[in-house]
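Of the protein chains in this complex, one is absent; all others appear in place.
Chain naming follows the written order as A, B and C, and within any one chain the residues start at number 1.
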Amino acid sequence: MDKMPAWADAVLVPLISILLAALLSALVILAIGESPLDALTLMIEGALMRSSGWGYTLYYTTNFIFTGLCVAVAFHARMFNIGGEGQAMIGGLGVALVCLFIPFPHWSVALLVATLAAAVFGALWALIPAYLQAKRGSHIVITTIMFNFIAAAVLNYVLVNLLRPTGAMDPATATFPAATHLPTFQDMFATPDNPLFRGAPANVTFFLAVLACVAFWLVMWRTRLGYEIRAFGHSESAAKYAGISPVRITVVAMLMSGGLAGMMALNTTMGEAERLVLNATEGAGFIGIAVALMGRSHPVGIFLAALLFGFLYQGGAELALWTSIPRELITVIQALVILFTGALDNMVRMPLERVFLALRKGA
Amino acid sequence: MDLLTLLQVLDSTVRLATPLLLACLAGLFSERSGVFDIGLEGKMLAAAFASAAVAALTGSVWIGLLAGIGAAVFMSLIHGLASITFRGNQLISGVAINFLASGLTVLIAQDLFGQGGRTPSLIGAGRFEPITLPFAEALSGVPVLGPIYADLISGHSILVYVAFAMVPLSWWVLFRTRFGLRLRAVGDSPEAVDTAGVSVAGLRYGAVLICGLLCGLAGAYLATGLQAGFVREMTAGRGYIALAALIFAKWRPVHALWACLLFGLLQAVALRYQNIHLGGITIPVQVMDALPYILTVIILAGFVGKAIPPRAGGEPYVKER
Amino acid sequence: DPALIYDLGGKFDKSFNEAAFMGAEEYAAETGGSYKDIELQSEAQREQALRRFAEAGFNPVVTTGFSMSSPISSVAADYPDTKFVTIDGYVDPSEHPNVLSILFSEHEGSYLTGVLAALASDTGTVGFIGGMDIPLIRKFACGYAQGVLATNPDATVISNMTGTTPAAWNDPVKGTELASAQISQGADVIFAAAGGTGIGVLQAAADADILSVGVDSNQNHLHPGKVLTSMLKRVDVAVRESMAQGADLETGVMMLGLAENGVGYALDDNNADLITAEMKSAVDAAREQIIAGEVTVHDYSSDDSCPALSF
């Protein structure tokens, strides 16, 4: 018998953790002399009460779904990929290269090819850490951190010295040709008399992200590969016994992970900026960790957690817009959410287990 | 390269290596006890801010130093709570601490000083001044050795000497004292320590506190020794480099010294010689910038000998499932 | 009311954005009006902030930083009644008639500081320390080097960039080390165009008792008597003027160079003793020549090359 029903572990624990994080965040807001309640109202109104608010929320959500899935694949294989950030940067490079240099007839073709490029570039950036982990036991956490820094240097070099249009100030590529511009929610849903999602950056990649969730579930729980990844993640010795190659699984899982991180660039680079800028990832790779943890590495959970963080980002933007709360508050809230859902989850789980045990004994 | 240039590069190396060394030794204590710590960066940052802020408010760098240590220790305690008491994931706790420090420092700084996450510039007794060692002036005329003593060894702030003194001290504590024996044991086999009647949690908290103390020194050195105030994100990834140095050093104090000096040297060289021209090829500055990270990966790949972490490292000690 | 959007560096970067903030404050003080401002947090917020402010009726919407130009291009048409100002960015006025692009001739201002640096230097070696290695910073460096070499053809200009990631804007420790390295190579005047990293450069220069040159705002007060001058980029004026004009703002492209007093060098009580009469006359002469078109300062960003410095 398990100590606690599965639903409690999957729903109750993260929920209470989030509440604790929210409580502390409220205290922080109080401490800097603002009203937590007003802040929350503002956040909800700005993020959820208007279609363009949703357009931003879902834009951020798209990023976090990809990075959340990226971290989750690695988690399933018992690896901690902290390099989503760098993989997404390099994924963006792949997107930029195909968008700039291949003349596409239609955005759909462009999206298809760019997806491939993003995934391949992101995956390749994860390959060396994966290989070193598999073959040489180099701790993947450290190597992926290092690869984040190296990716930043690579991207800077490429943008400043190679891809920047002459005379441009921005360390960014030229704007992609119009044929590669992806339809935004506004393009898709707005009608002349009902201008929905005006100006919001959410675009078709959101559906790609949802598709990725479904594919993630299929691969993880319905294919041999997913079976092997999960088995390897739970027990390496057992995997060896079953003839599952640790090297292969480590490398394949990290390739998938890097590929998913790379695909985040579709949203930021092709969907939103329509050019590659230096700072396109903006820490989404790290948020992916919190998203995967809160979502218990399951696509449904990841989707919901990504939505929560999307809300936090968009709501935080509204806060910055209409109050004098510094933008660092959002960083603090993120930190608290990661801390409580990721590292201090046992603080919630242990007492809960005791409660459930007592309930069962009582019954 | 003439002696003078060499000395200057080495001098710069010493300054750049000092925060790395302190953070590296901090990580060493923590990880030797079995608690992995990728939150060195955040602790250093918190300490840098607290020391500069309090030094600015009180005008005393010493009170600032204490505050810096206090801030880093506080962060350590959060890490301890998560990874020792509540057996959480140590890596995630570290990530959270880095975020927390990055946000809180600016938030508080803004609230206190309204200078956009910066502290006011420290003046006079608010910062650590370089110390001129005895006879430095007199001896500087002596060929070779004179300049080495006067320029390289003398003329740093007190925390530099503290940092270097920490190396033999750490070694002695780890390998010559009862505390050190137990600390090493708990990182390798916590159940052996437990059954020997010593508290695993107690030892680990002890180690984590020392880690906080040393990170506090590192952060205070950045903000009040090298600089005259705090600037947001001023640690600029040094915590991660320190971590890399720790692995390179295979969790040994004296090796840590050499590893940090090496990384310091790399940075010093990269700063002095950007865009190195080798024959027809120009090595772009980005390569020099990324060199420490590339080197770390190469080291990790085992081309420079395999690094085996403490056996129980990263795993919470769970007695009852 | 007008609104102001700061670039990612944040409101209090002690230089560019802070100058914008000062301008807005001046506007508020002078006119008794009020304004709204926001510090951006992410790339996607650029457009969002523009739209939200435009929808809320703020006019004009003033923005700082070259990165705002492309979001403004995509937003401007949706709000034809709102005036947008992009400081440092360029938006084609024929496509977007409601946008004012304000550009500065940083190379010209830097040229003047180069003249002063060359004159103040005893060693004939001067330094430049940039933040992240991006074209704008190279533009500063290039103008500066031209000014130095025009004044003293035998001078040496040492130029360093702090790094290649955004961390390079906030690494005063590296700034200090770079400054020390340049000092040991003989530099006795160092120009820092490096955001928070520059704080470390100015500090190191002051500690080593040599001169430094500040950037964007007047930074002379940071170390009185130790900062030779600051390369002024009158973002504050640009912001104040734009705000003051309100909804009637004249749009188009505005090039603020020496002639318009958009860039220049700072002279105040803090550095009055450092700038001798000869220096002042020399630098003012250079200024006149540039304004008169007798001297052209090469703009790095026009062709990504620099005659006076290699990167």
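Going forward, a residue touches a chain if its C-beta (ideal position, glycine included) is under 8 Å from a C-beta of that chain, and two chains touch if they have at least 3 such contacts.
The definition used in the following text is that contacts and distances are computed from a predicted model.
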For this session: Given the choices "Fumarate reductase subunit C", "Simple sugar transport system ATP-binding protein", "Dihydroorotate dehydrogenase electron transfer subunit" or "Amino acid/amide ABC transporter membrane protein 1, HAAT family", state the protein name listed in UniProt for the chain not shown.
Result: "Simple sugar transport system ATP-binding protein"
Exercise. The chain left out here touches which displayed chains?
Worked result: A, B
For this session: Touching the absent chain in the whole complex: find that residue among A:Ser51, A:Thr175, A:Ser245 or A:Thr323.
Result: A:Ser245
Seminar exercise, completed: By the document's definition of touch, the residue of B:Ala185, B:Ala218 or B:Leu271 touching the omitted chain is B:Ala185
Problem set entry | Sole contact to the chain not displayed, among A:Glu85, A:Asp170 or A:Glu228 | A:Glu228
Exercise. Given the full complex, what residues of chain A touch the hidden partner chain?
Worked result: 1-3, 218, 222-224, 227-228, 230-231, 234-235, 237-238, 240-245, 353, 357, 360
Problem set entry | Sites on chain B contacted by the missing partner chain, in the whole complex | 175-182, 184-185, 188-189, 191-199, 311, 319-321
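Just so it is clear, only the chains that are shown with their structure count from here on.
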Seminar exercise, completed: Note: chains that touch chain A and chain C both are B
Exercise. Using mean CA coordinates as chain centres, what's the chain B-chain C distance in Å?
Worked result: 35
Problem set entry | chain A and chain B: spacing of chain centres that average the CA atoms, whole Å | 30
Exercise. Which positions in chain B touch two or more other chains at once?
Worked result: 110, 117, 237, 286, 289-290
Exercise. Considering chain C alone, which of its residues make contact with at least two other chains?
Worked result: 10, 133, 164-165
Problem set entry | Sites on chain A touched by chain B in the complex | 28, 31-33, 80, 82, 128-129, 132, 136-139, 141-143, 145-147, 149-150, 153-154, 156-157, 161, 286, 289, 293, 326, 328-332, 334-336, 338-339, 342-347, 350
Problem set entry | Of chain B, residues touching chain C in the complex | 4-5, 8-9, 11-12, 15-16, 19, 110, 114-118, 121, 222, 226-229, 231-234, 236-237, 267-268, 271-272, 274-275, 285-286, 289-290
Seminar exercise, completed: Counting only contacts in the complex, chain C reaches chain B at residues 10-14, 18, 133, 160-161, 163-165, 167, 170-174, 176-178, 180-181, 184, 196, 199-200, 203, 222, 311
